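Removed: one protein chain of the complex. Kept in place: all other protein chains.
Up next is chain A:
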């Protein structure tokens, strides 16, 4: 029953998104559908976590084509193990909170905001639950298409430029991914995850073909040296979307890298040296870039690059320790990054700028935002009792056990630089004298108001509703002058920060789950049996 519902985790958000495209009013119904669907997926993911405890794998063959007995069956397999379930839970939670934030911040005045976010969620569910390489490609496209629209629709004055870069880059990466799928099919003769298990160890041709897949997924995950697009696109969209994309896009690519690397290569340690070197470079270059930036979201975006290095370092180390640490880091980072983007986004959209030097003294005026930010920042740096401490400790432990001392040193040093750039936001934005009062129109960024007016008039003549942005839009409650960040805008970030604190205090509980997820990746026999044996 629960297994039969696997494809619906992707189908229901997709259908609801389509419904919202045509359902224009009432607003409360649209919001209820969006929040309800995200909650439903979250609930289903929770159920999956319960069911997959103890290493069970659920699988459902969609469109099962019965052949004569004894012959292999033909189907589109969906499967869920602990890793998929955890990933689905954290992405659904982030979607729920980001979409709630978007409703408060005014993103959903754009008719396409909610349907596109639901379709994005559908793509994410599909990617984490599929057990078929070509389906993985299709669902990655399903996930990317709405984000192309969202990227060009919401955000500051440079959002069209950012949208172009984003679409071009991701299409290129998708082309490489598709070619990679073709190569794998050509040499292995199958795209079924179960049949591909261990194929990279047996045949060099499959290893090389899957290498193309790894490169394409690495491009989507923003691994150094292909990380430049991330910091050129994410800061230009709206804060709700920055948070959403940070948790969904790169993290889902990381999920796919974990899944495929573990399945196809089976932890072959010939790749250990290269992988560790690339990931350490990613960690170092990302954080050095972040220290030099001067807007809140550019700092956070470049941090993402650095954190991606951390997460994939766990995979590079492989083994039960490394994988459990990496998956723990992945979950922790999704939560914390969302909290940081939403907390700084609340400041940005209330005070009208994201440049750190134009802001000041926000902590005294907005203690709740300051708490949400500082909690998440400490978690990102790795200071107890927040979640980052456990995540970094596990990773450090794993790299020392694997005798990768260089990586261990990098983990500690990069943390110091992380702290440095977090202090840069903290001391400029939250500390010191108050430099700026809240704007009367939440949601606008005065920083780019000149270019924004230009582009929106130019666009109003073009394809109206899709790309038009309301510089003149008024929020429901914008009539009253705003003196503080509205409480509803803080709550999503606060929930995530408290969750990070909870993960930090109860690290043992999550660690047990990530260890189960890791053992499912190392010993793929249960997964293979579940997928093939239907």
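Simple rule for what comes next: a residue touches a chain if its C-beta (ideal position, glycine included) is under 8 Å from a C-beta of that chain, and two chains touch if they have at least 3 such contacts; residues count from 1.
Assume contacts and distances are computed from a predicted model.
The subunit not displayed here is recorded in UniProt as "NADH-quinone oxidoreductase subunit K", chosen from "Hydantoinase B/oxoprolinase domain-containing protein", "Six-cysteine peptide SCIFF", "NADH-quinone oxidoreductase subunit K" or "DRTGG domain-containing protein". Among A:30, A:158, A:365 or A:392, only A:158 touches the chain left out of the display. Set against the missing chain, the residues A:148, A:371, A:393 or A:431 yield one that touches it, A:148.
From the options A:92, A:167, A:299 or A:485, the residue with contact to the chain not on display is A:167. For chain A, the residues touching the absent chain in the complete assembly are 134, 137-138, 141, 145, 148-149, 152, 158, 160-161, 163-164, 167-168, 171-172, 175-176, 178-179, 181-183, 185-186, 191, 454-455, 458-459, 462-463, 466-467.
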